[in-house]
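Quick one: the structure is below, questions incoming.
Of the protein chains in this complex, one is absent; all others appear in place.
Our next item is chain A:
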Amino acid sequence: MNQSNASHFSRIARALHWTMAALIVLMLLLGAGMIAGDPAQYSRYIVWHKSIGVAIFMLAIVRLLYRLRHPAPALPDDLSALQRLAAHGSHVALYGLMLALPLVGWAMLSAGGYPVALLGGLQLPAILAPHAPTYAALRMLHSVLAWSLFALVMLHLAAALHHGWVRRDGVLATMARWRG
């Protein structure tokens, strides 16, 4: 992706990042809670899961458009080519999953013949015709992508802390800051 000469991410970029970070963590917990948690809470979890999924999808589009117009601060010069590739690749994958997971969830529920009911009585139209084998495949894909997102979030966290705590190169502070 393009890089700018800015020393840190803008307030808008940071607000988008941290809002979505909180939503994605909540989303992963809700998804896991639906599978392994108290079945008496399932109906509450799923309506929040679907609604937050829609919010993440819309925020991801806003964020991607914003990012294309406002490139990220440059990475430090002394970063190896491999680290640079990992940084860019993992960010492309994070954006991809933020967009793909809600879409796969929506398609999966459509293929399962489930009406996609959200908080407040809102309902999304079906984007696929009901078809059980398609549901089974998309349901599996939804889990695989969710675990991939979790792994990437952990990798992202580890890399951010490595920049902040070991390399001390200012990369963490481009996103983790209150002011400016």
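By our rule, contacts are C-beta pairs under 8 Å (C-beta built on N, C-alpha and C of every residue); 3 or more make two chains touch, one makes a residue touch a chain; residues count from 1.
The rule we apply is simple: contacts and distances are computed from a predicted model.
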Exercise. Going by UniProt, what is the name of the one chain that was not included in the view, given "Phenylacetate-CoA oxygenase subunit PaaI", "Heme exporter protein B", "HEAT repeat" or "Catalase-related peroxidase"?
Worked result: "Catalase-related peroxidase"
Problem set entry | Per the touch definition above, residue among A:Ala22, A:Leu119, A:Val144 or A:Ala158 touching the missing chain | A:Ala158
Exercise. Touching the missing chain, which residues of chain A?
Worked result: 5-8, 28-29, 32-44, 46, 73, 112-115, 121, 130-133, 135-137, 139-140, 150, 154, 157-158, 161-162, 165-171, 173-174, 179-180
